[in-house]
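Right after this comes chain A.
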Amino acid sequence: MLASLGLVGCSVGTASTGTEPDTSLTVGLLATPGNLDYTTTAGAAIPQALLYNVYEGLVKLDNDGTIMPLLAKSWTVSGDGLVYDFQLNEGVTFSDGSPFTAASVKFSLERVKDNWSANGPAYLDPIAQIEVVSDSQVRITLSKPSNSWLFNMSGPVGTMFTESGIADLATDAVGTGPYTVSSFKTGDSLVLATNADYWGEAPYMSDVTLRYFTDATAQTNALLSGDISLISGISQFQLVDQFKSNADFQVLEGASTGEVTLSMNNAGAAFSDVRVRQAVMYAIDRQAVLDTANSGYGLLIGSMVPPTDLWYDASLADLYPYDPDKAIELLDQAGVSDLSVAFKIPNLPYAVAGAQVVKDQLDKVGITANVTVLEFPAVWLDEVFANHDYDMSLIMHSEPRDATSFAVPSYYAGYDSPEVIAKFAQADAADAATHVELMREATRTMTEEAAANWLYLQPAISLADADLLGVPKNTPSLALDLSTIAR
Partner candidate 1 sequence: MTPPTLSVRDLRVGSPFAELLHGISFDVAAGERVGLIGESGSGKSLTATSVMGLLPETLTATGTVRLNGVDANLLTAPERSLNQLRGNTLAMVFQEPMTALNPLMRVGAQVAEIMTVHHTEPGRRQAWERAVTLLAQVKLSNPRAAAQAFPHQLSGGQRQRVMLAMAMANNPQLLLCDEPTTALDVTVQAEVLKLLANLVADRSTALLLITHDIAVVAEVCQRVLVMYQGNIVEDGPVARVLTAPQHAHTQKLIAASDLSAVDARGRLHTRSRPVIVTPITPAVDSAQRTIEADATAAPILPHRAAHQHLERGGPPVIFNAVAGAPAIRVRALSRQYRRRGGGGLFAPAPVVHGLRDVSFDVAEGQRLGIVGESGSGKSTLMRILCALDRPSSGTVDVLGQPIGTASERQLRDFRSQVQIVFQDPMGSLDPRMKVRDIVAEPLHNVNRAEVRARVEAQLSAVGLDADVMGRHPHQFSGGQRQRISIARALISRPRILVADEAVSALDVSVRAQVLNLLADLVDEYQLTLVFVSHDLGVIRHLCDTVAVISDGRIVEGGPTADVLDHPLHPYTRQLVGAMPSMHQLARRVSN
Partner candidate 2 sequence: MTAVDPRGPAATGPRRRPVTAGRNGGATLWAGLVLVGLVVLAAVVSVWWTPFDPEGVFPDSILQPPGTAYLLGTDSFGRDVFSSILRGAQIALLVGTVAVGIAAGLGVPFGIVAGMNPGRLDQFMMRGNDISLAFPALLLAIIFGAIFGAGTITAMVALGIGTAPAFALIARSGTMQIMSREYVLAARAAGKSGLFIGVRHILPNISGMLIVQASVSFGIAVLAEAALSYLGLGTPPPTPSWGRMLQEAQGYLFVEPLLILWPGIAIAILVLGFNLLGDGLRDRFDPRMQVKR
């Protein structure tokens, strides 16, 4: 055994020995994709690996959240905001060799309504008509103006497919992106290789292995031992500090779109009274939650809007200062005593940790939270999300710009405010400035009415070898854009 240790001892890790630039990269990720088809499979794992890397849309979000051209070279919008004319890049081919043309756009987008069942096919509802003007020009007409539509086009639903490449989406991804999938082992790894015929600039990293971990400690151990070079989106922040003091590594703190939310069933008996919900707002010391459950990492936001959105309102974080006495007072006003609530949380580390703090603090204002840990996603989705059989939960909402969907009355939060719904609808159709204004107003109302207690914004922290450049810091979209990374 000792002999074999000596034998293998020196060849581990990614340290390059020759003068050749090392263009292979191993990334450690947590959520493993079940398959390669995000048109029918939910979850962020597949878009994280494939979007912008294997699949591309007409537009993309850059790391700061700005909509940028991708397969569309440029576009114009009519004055009424209804007609979008896209000028497409030419000479683009899919990895199976078929050309990308305006017809591909029409095919891909029209496919969404009937064939997509996951990742928000409804986002494309505003589309009224798609016209192929020429091979490189496409005109999309909306039924009503929508500010969110183009943003959504930067996500999975905007993906361009070729008719010859959709036979087996679950196992065979055919896109126009800089990489192709060279191997995929469920639960273990997904290997990307550069697409030799890529229409754009070839990425620096020629071979990228995405390795999937189930355990955050195993993930950081792999980075420490040199098995991997990059962790995108660490989930347990107590693991971060050791890297800060280590010169071999860099720690990148960025913004995410993950609002960790203490949700209350607005439609249920316990929390139908706004004063009770507000009591919960005052009862929770969000800084303490952040400090204990999240090792102090994260940002107190107080609403469902991250700072990367233009309508972010920093003052909402202070709307409900920690004030247990006020909470007790509100409960008295509402005539509630001995409140006992079913606190059903998913079995995810941040939720389990956060719930303990929440429970402890609710205790202090006389609310008994009976914590049940539900298996996520299977049981939590059924019980809390679909059947609304809960009083309180704790979950991170990671989709970008998800405040709108939170306000839908049939959503699991049961928050029903006609005023907010109306404002969101108006905002989507309004001009840019009014859009921002209305969005800000609506989301402020949500916080005022305590639709939920948005505890904090999960930070997007990436850990990487010190020599790695261009690591995306923020996660404005679901995608992990590998094209900028170099060494």
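Note that a residue touches a chain if its C-beta (ideal position, glycine included) is under 8 Å from a C-beta of that chain, and two chains touch if they have at least 3 such contacts; residues count from 1.
A quick word on the picks: all candidates are chains of the complex that A comes from, given by their letters.
These figures come from a predicted structure and were not determined experimentally.
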item: Touching candidate - 1 or 2 - for chain A as found in this complex; value: 2
item: Residue ranges of chain A in contact with candidate 2 within the complex; value: 216-217, 236, 238-239, 241-242, 285, 288, 291-292, 295, 347, 352-353, 355-357, 359-361, 371-375, 378-379
